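Here's the structure we're looking at; comments come further down.
Only one protein chain is missing from this complex, and each of the others stays in its spot.
On to chain A.
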Amino acid sequence: MVMKLLIVEDDSEAAAYLVKAFRESGHVADHSGDGLDGYAMAREGDYDVLIIDRMLPKLDGLSLIHGLREQKVETPVLILSALGQVDDRVKGLRAGGDDYLAKPYAFSELLARVEVLARRRGGGRAEETRYQVGDLELDRLSHRVTRAGKPVDLQPREFRLLEYLMKHAGQVVTRTMLLENVWDYHFDPQTNVIDVHLSRLRGKIDKGFDRPLIHTVRGAGYMVRDSAR
C-alpha cells in the first residue's frame, strides 16, 4: 500500500531526511515548514497520515491538530516531539494526536507506526472477529487459536500479543508498539523482555511447522505473515 504523507517539521534537514526515507520506502511524502502552511496543506490534501512536530513556527503542533479536529479533519496524526515524558505524551494524545513518538527515534519505528495509522484509516481489520494468517486462525470472541486446525493453548497475554500481531499482519510491529498496545506501558523495560515473550509465543505457534508465521524484521521488530503468499 502506497501512503500519501504530510510531514510538518521546521528543521529542514530532518524533514529532508524523512521525505527521502519515506520515498525510498515507496511512499509519497510532502513537506511543510511551518504550522500555518501545514494546517492549510493538511486541510486541502488528501493525506493518509500527518506527521507533525510539536514545536513549529507560526502555529504550534498541538494547536494545529486541535484546529484540524475542530474542522472535522480526521486524518490520523503522529506527533513527533523532543519532549518524551509521560505527561507530554498524554497532552499530545489529548490534543487529538493518534500516536506520539519522542525524538530521537529510529526510522523503522516511525515507519511501522505510520503504516499502522494508515491502515487504521483505511478501515483496517479492527472490526473483524476472526483473524487468519495462513493456517493460523484466531477467534476474538471465543478466544480460541488454532494452527492447521489444532487448538493452540495460549495465556491471556500471549493471546493479546498474537491478536495485535495478527491485526497488523503484513506490517512491521516494533517492540515499543507491543509494550504500548499489549501491556499499555510506555517505559523502557531495560532488558529486551518483549523478545522473550515473542520467542515463547513463537514456540507455541511455529514450533513443529515447516512454515514460520512470526518473523523477526531485523533492526525493526516483528511481523506476522504467511511467507508462502
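Heads up, the rule we're going with is that a contact is a pair of C-beta atoms (placed from the backbone, for glycine too) under 8 Å apart; a residue touches a chain by one contact, two chains touch by 3 or more; residues count from 1.
Here is the rule we use: contacts and distances are computed from a predicted model.
Not shown: a single chain whose UniProt protein name, out of "SAM-dependent methyltransferase", "ABC transporter", "Peptide/nickel transport system ATP-binding protein" or "histidine kinase", is "histidine kinase".
Only one residue in the set A:R144, A:H186 or A:H215 touches the chain that does not appear here, and it is A:H186.
From the options A:K4, A:R144 or A:R200, the residue with contact to the unseen chain in the full assembly is A:R200. By the touch rule set out above, chain A reaches the unshown chain at residues 84-87, 90, 102, 104, 106, 157, 183, 185-191, 193, 196-197, 199-200, 219.
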